[in-house]
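Only a single protein chain was left out; the remaining protein chains are all shown in position.
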Amino acid sequence: MEILKVENVTKKFGGFVAVNNVSFTVNRGETVAIIGPNGAGKTTLVNVITKKLEPDEGRVFFDGFEITRLPPHKITKLGLVRTFQVVNLFPTLTVRENMALAGLSAGATGEVRRVIEMLGLEEYTDRVVAKVPLGVQKLVELGTSLLLKPKMLILDEPVAGLGAEDRLNMVKVLSELKKSLNLIIIEHDMDVVFALVDRIIVMDKGRIIADGRPEDIRENKLVKEIYLGGE
Amino acid sequence: MSLSSRLKGLVNGNTVALLLLIAFLAIIPLTGHRFYMYIATLIMIMGMFAMGYNVLFGYVGLLSFGHGLFFGAGAYSTALFTLKVYSDPLVGVLITVPVALLTSIIVGVLTLKHGKVYFAILTLALSMIFWSALVKLRWLTGGTDGLVGIPKRGVFVDVSGPIVTYYFILAFFAVIMLGLYILNKSRYGLLLRALGANEDRLPFLGYSTFTLRMVALTISGTASALAGSLYAVFYSVVTPDVAYWTFGAEPLIMTLIGGPSYFLGPLIGALIFVPLTTVVARFAEYWMLLLGIALLAVILFFRGGLLGFLESLSRELKLGVYRRWRF
Partner (left out) sequence: MDLTPFLTQIFIGLYKGSLYWILALGLVLIFGVVRVINFAHATFYVTGSYMMYTFYMYTGNFILSLTMATLIAGALGVAFEVAVIRRVYKLETIYQLLATFAIALIFNEAQKLVWGKGVVYIPIPEALREGVSIGGVTLNYYMILIMVIGLLLFIIVILFMNNTIMGLRIRAVWRDPVMSEALGVSTRLIYTLVFFVGAALAGLGGALTVPLISVGPGLADYLIVTAFIVVVIAGLGSITGAYIISVLVGVLSSILVLITPELDIVILYMIAAFILLLRPQGLFGER
């Protein structure tokens, strides 16, 4: 059963085609990674799906609804939640306040404390987000996303910029999460990708060039050439 | 949270300062000094105006150059209602609330769908349109002469004595200040601060930024309109000047003087601004020029206002007390 369906989506910036006629579906329960070199169009694709950007062409369906024309807050309410590549929180508010905003939105204020505990953020609750370490900020962002009670969570580079320890911690948290909800992960760290996902979509120059199980992708010649070969 | 811990949360620098100020304002008539009462009344009215203004400016980060429109809408609706429909000051002030709601929604629909730059431009334009309508619709508004003889004696209340007028205004002042304080501490206060901190993120938490901005504008507009309404009752006269852009800039100036990031900032600004301008205006005809220069200096050099200056001073001296005054 499909939960997300992307149909012939195209996004141009002036003459530059960032996402070129991309189509794919994600089934319930699947954990998917979107990988590809810098500038492949991964983040733009996510931006178009979540309506951070308007698509030029194509349609997007989520959980049985067409969301192509919906504003982002309605898409979020439907249960399609995302995080951002660069931490995107309310820097002048405290960790608890950031969490509370998400809790209020989804009627889950009672769960704020539980999520803070689950992510091990107790010691930071009353500190202003701008002044906590990056690893903590990334967890806060994940926490706010969870409080929104998502059906699907799209994570844009969840471990980028993190040290080895924070990285392991994040992978541990995510592998717990994937049991209960659909994850789409955009990530450069192949160890993280192979540790977590059931399926990999490879993008290059705005197109999908490969789509399959991790072990197949690892063996795919084209992918090796364009992407993994560079490692 | 238990009731007692909730109550404990309400006792802090801001509430204590606010209650002390209200108590202080309450004893001023006991001095019997008419000039002090006059200044204190203006501080209450302009303080309300500025506090209302800052819901939009300090919390949400929207710069309105046209808040004279809301003040004027309040003043004129009270004047017109008491003069032409029902002669009672209390009803006249209360009628402002639905008028303000309607005005805010109209202004909001026209101005909030665009960026912050558009908001500044369009609020200025709308207030000037309103001003020219007040000047031109002589049959209704009395043109530049305005409306005179706004009654202080009515069916429900009689505020014709200066002391009664004073307490009438103080009562509204106290209610609005406490209302704004509760708002500040409530979930809506949190949402409005979030809107100011990072509005682009809110849609991805499931909030419509347009709706939130509209809520902020409505609260801000209603407080401003109530201030205008009390102004009309106080002077018994309204002229189109209250809708002119220079008057609409006054709450902005007060807010900047006091400090836009602090709950009581605008009120502190009014405490400084009102006595100063009342006194200066008596012997310097061109005090607005001085005001403009002061405004520019604040924008270039003291963007935190007085409270921001005190906060950084206390940080220098390692006192660390003023942070709590932020909203």
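Each chain carries a letter (A and B) given by its place in the written order, and its residues are counted from 1.
Methods note: a residue touches a chain if its C-beta (ideal position, glycine included) is under 8 Å from a C-beta of that chain, and two chains touch if they have at least 3 such contacts.
All figures in this text were calculated on a predicted structure; none of them were measured in a lab.
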| item | value |
| --- | --- |
| Displayed chains contacted by the hidden chain, counting the whole assembly | B |
| Residue of B:Ala125, B:Val164 or B:Val237 touching the missing chain in the full complex | B:Ala125 |
| Positions on chain B where the hidden chain makes contact | 61, 63, 65, 109-110, 113-114, 116-118, 120-122, 124-126, 128-129, 132-133, 136-137, 244-246, 249, 252, 256, 286, 288-289, 291-293, 295-296, 299-300, 303 |
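We adopt the following convention: only the chains that are shown with their structure count from here on.
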| item | value |
| --- | --- |
| Chain A and chain B, separation of their C-alpha mean positions in angstrom | 43 |
| Chain A contact footprint on chain B (complex, rising order) | 187, 190-191, 193-194, 197-198, 200-209 |
| Sites on chain A touched by chain B in the complex | 50, 52, 71-73, 76-77, 81-82, 88-93, 97, 100-102, 104-106, 144, 148 |
